[in-house]
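What you see is the complex with one protein chain gone and the rest in place.
Chain IDs A, B, C, D and E follow the sequence of writing; residue 1 opens each chain.
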Amino acid sequence: MIDFQTGLQRIVEGQGVPIAIAGMVIVMVALSVIAGSIAIMPRILRWVAVVLPEPTPQLPRASAEDEAALAAVAAAAFHAAHGGEA
Amino acid sequence: MIDFQTGLQRIVEGQGVPIAIAGMVIVMVALSVIAGSIAIMPRILRWVAVVLPEPTPQLPRASAEDEAALAAVAAAAFHAAHGGEA
Amino acid sequence: MIDFQTGLQRIVEGQGVPIAIAGMVIVMVALSVIAGSIAIMPRILRWVAVVLPEPTPQLPRASAEDEAALAAVAAAAFHAAHGGEA
Amino acid sequence: MDILVEFLGTTGFANISWGNLLMIAIGLAFITLAITKHYEPLLLLPIGFGAIVGNIPPTAGMALSVYDQGSVLSYLYYGVTSGIYPPLIFLGIGAMTDFSAMLSSPRLVLLGGAAQLGIFLTLIGALYLGFTPAESGAIGIIGGADGPTAIFLSAKLAPHLLGAIAIAAYSYMALVPVIQPPIMKLLTTREERLIRMPPPRVVSKRERIIFPIVAFIIAAMIAPGALPLVGMLLFGNLLRESGVTDRLAETARHAFIDMVTIILGFTVGASTQAQTFLTPQSLKIFGLGALSFAIATAGGVLFAKLMNLFTRDKINPLLGAAGVSAVPDSARVVQMVGHAEDPHNHLLMHAMAPNVAGVIGSAIAAGVLWSLMVE
Amino acid sequence: MDILVEFLGTTGFANISWGNLLMIAIGLAFITLAITKHYEPLLLLPIGFGAIVGNIPPTAGMALSVYDQGSVLSYLYYGVTSGIYPPLIFLGIGAMTDFSAMLSSPRLVLLGGAAQLGIFLTLIGALYLGFTPAESGAIGIIGGADGPTAIFLSAKLAPHLLGAIAIAAYSYMALVPVIQPPIMKLLTTREERLIRMPPPRVVSKRERIIFPIVAFIIAAMIAPGALPLVGMLLFGNLLRESGVTDRLAETARHAFIDMVTIILGFTVGASTQAQTFLTPQSLKIFGLGALSFAIATAGGVLFAKLMNLFTRDKINPLLGAAGVSAVPDSARVVQMVGHAEDPHNHLLMHAMAPNVAGVIGSAIAAGVLWSLMVE
Partner (left out) sequence: MDILVEFLGTTGFANISWGNLLMIAIGLAFITLAITKHYEPLLLLPIGFGAIVGNIPPTAGMALSVYDQGSVLSYLYYGVTSGIYPPLIFLGIGAMTDFSAMLSSPRLVLLGGAAQLGIFLTLIGALYLGFTPAESGAIGIIGGADGPTAIFLSAKLAPHLLGAIAIAAYSYMALVPVIQPPIMKLLTTREERLIRMPPPRVVSKRERIIFPIVAFIIAAMIAPGALPLVGMLLFGNLLRESGVTDRLAETARHAFIDMVTIILGFTVGASTQAQTFLTPQSLKIFGLGALSFAIATAGGVLFAKLMNLFTRDKINPLLGAAGVSAVPDSARVVQMVGHAEDPHNHLLMHAMAPNVAGVIGSAIAAGVLWSLMVE
């Protein structure tokens, strides 16, 4: 068994309690700030929405790859239209 | 051309024949043990099946990711139900 | 501001103009050869086609993986046919 | 047939120990649990098979194990010891996770913080048992109930304990449905367990896009050590929510995370060689790990009760248990326990809020411990 | 609570600089442009988030940034500095790209060469501003309008400028719809812009299979330095066109390129620490980069007009602007400008020819610069 005194001594030397308190404080502060930001976000966005309305769902400008695919499709369609063998 | 005597000499020095025999023996032993295990497995399983019946096809407990997806689906359904814009 | 004389001096020391000319020449030569190859390719292929006709669309010999899948499917079908529980 | 005799000396039979056999049995148990009980199968099964692989006895002169320089497994294991794999897994988790539940109930985020108590009290316990401060930090993180976070921090603070810490973390995550319910029932009254939560509010697309950016800046400014984990988690989430990077999010949450999961699970399993794994320290770590999950659960539940002293809209304190993360198992446990008390009380969606907050919370805790322990 | 005070010294708040804040703002701007304007979102969004990550102030003693040995980000960034990622991206691009348009109009290939003028004149400009020859080569390559090529060459010739060059290249690629139209209109008459191109001829499967092999041999024999980029691009294209390696092409253009894109964008963004990024040199590089895009556009357009002096079948000189590559944005710009003049003139398919030729052209230019600059 571990000697109780030795164990306590190790906790003190390892700064166990201050580290634990500091750790919990930091974690709670960080999450509180995040929670606060989340809580006020809708209000800020409502205010922003007056200035800058939420973008209407528009078709995204196609990415490079989609375009290439599009070009490929167009090319394929073109081949088909010309009775090509490709 | 290779001198036949020299070639034989090299095989002897390289322990070619013992290695070949040992190699084939080990491969055959390993595969025989595997074959034997496969052969007796159904019998062992039949015996086990008495003690521990084959699990009936149940729906697997969803994995972390599936659950997250499920949560997302639930969230989406929730938004839709509330006429949300998301 | 950069002293104009110094700037020109640096271009000369860095061999800026010869590098630029050489670079453009090499790029244009390479692309011209590629363009030329593309341009004559149909003619070569027409000539080749007489000797070696374009392969008719045949089903590819399945790859290792497809075969394994096929074997799996066959096995599954076999199990089903025998009323197996697998 | 000297060759055969010589070869026999290299076979496993010549070198196997009782410890190896025990570890192989544990590996088989993990695989069995994964298949029959569906306990975290994506990790328990690779770890279980890896444990079998790692306990085939080594042969002198052949580089085979994760600890042998130049072996295939050592290369694959390098992503574990260097801490590369955990952030990549977080990238995929971020690309999978819908933070809507959390965005609609910000106060529940605090429960995901309170449950980190398990980490810090376990750290004190580990110091008490004679571990060094750095080792104690790594052991404490088991209470974060997050495998990648536990692996990341122990790779930094106590690489020699990585195997035991990772196995403990995943084992207890798999056992969450067993560990949590008694503690939850012990610390709550029936009235508390019957509390119903108001339906969450609708969260706009804009909020979901802005959240990962804002949350990252806050978390990383306060705890820079959390940067790799929190950064990748929220980067993955931005890929998911932006609406313009769907193909990247798709790859992050499928091929990418799967590849890393396969290799991470397999090599972590293979690192549990009996010779290095079966030590009194590992036993202590498993004991501390169990403790940490219990404390974390209690911390979350009790903090919810504490919050109820000060707010009018009462929180169902069962939700606190979801703060340990172990996503989504502990949220399911909350649903289950609440459901047992009142079949019409659906807590799952609400439990997702502290659940995902707990992931961020333990990543921040890991960052804090890293910065305090490293010289 | 000394621990808390000590910890405060490790937080971002203690160390943040105005430069970091500026870079974070730039990162936010990139993300906003990606989401609201759909400007190259697959790259701008990862780079933007990465820029935020990279400008969380560093903490002494913790390896976090791409420049800290042993950090997670440094391992991921190694694929950038070693030049591994760009060829892998080219592999995927090759597996996506249909070269049919180019095969049916070989003369348009030359426009993809002429647009490389932007590279070499910018090199002269960079020498003038005091950059070394190697640095000037790396800066010039911005005019190639190809992110992977720019990253590959600057990793070889001027690793210390890699971040600025990459950011400049991707920024201007995103801004192609803004930069090119005025130049195109300035250098062409309305009659020229109205020229219609004959429909492209049919390209056989055989031609499409043979092309990547032949083009690779020609390009690599003339400019061996282009081997990694051109080799992977055309290998990927052969996987696509062969008809017998569809599953490899599928993986190359999806999971593989996505994984590399995520990591490349994120780490390039994270390399833009204010301390190393906000220098007068970066400003000069951005100025030279804008110049290079303008010259490249002009080079392509003017060369088309030059060709028209010698051929009967007139080329619409707008097509020259597509030679800068920035696939497929500059081809779309050509379509747009032509369409504005005559709604029945569809130039997109024709513009793809110089567009993809420009990719090969700038890879060859990179190979040439590498072989001339490296000792």
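Everything below uses one rule, namely that contacts are C-beta pairs under 8 Å (C-beta built on N, C-alpha and C of every residue); 3 or more make two chains touch, one makes a residue touch a chain.
Please read these numbers as outputs of a predicted model, since none were measured by experiment.
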{"item": "Residue touching the undisplayed chain, where the options are E:91, E:174, E:187 or E:203", "value": "E:91"}
{"item": "Candidate in contact with the missing chain, chosen from D:42, D:194 or D:214", "value": "D:42"}
{"item": "Interface with the undisplayed chain - residues on subunit B", "value": "2, 7-8, 10-11, 14-17, 19-24, 26-39, 41-42, 45, 54, 60, 63, 65"}
{"item": "Residue numbers in subunit E that touch the chain omitted from display", "value": "82-84, 87, 91, 209, 213, 216-217, 220-225, 227-228, 231, 235, 238-239, 242-245, 247-248, 250-252, 254-256, 368, 370-372, 374-375"}
{"item": "Missing-chain contacts mapped onto subunit D", "value": "3, 6-7, 10-13, 16, 24, 28, 31, 34-35, 38, 41-42, 45-46, 49, 52-53, 56-59, 61-62, 64, 70-73, 75-76, 254-255, 258-259, 261-262, 266"}
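To be clear about the criterion, only the chains that are shown with their structure count from here on.
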{"item": "Furthest chain, CA centroid comparison against subunit D", "value": "C"}
{"item": "Most centrally placed chain, judged by C-alpha centres", "value": "A"}
{"item": "Chain centre separation in whole Å, for subunit D relative to subunit B (CA means)", "value": "27"}
{"item": "Length of the line joining the C-alpha centres of subunit B and subunit E, rounded to whole Å", "value": "44"}
{"item": "Geometric centre distance via CA averages, subunit C-subunit A, whole Å", "value": "37"}
{"item": "Residues of subunit A whose C-beta touches two or more other chains", "value": "15, 19, 21-22, 26, 54, 60, 63, 65, 85"}
{"item": "Touching two or more other chains - residue numbers and ranges from subunit E", "value": "3, 7, 38, 41-42, 204-205"}
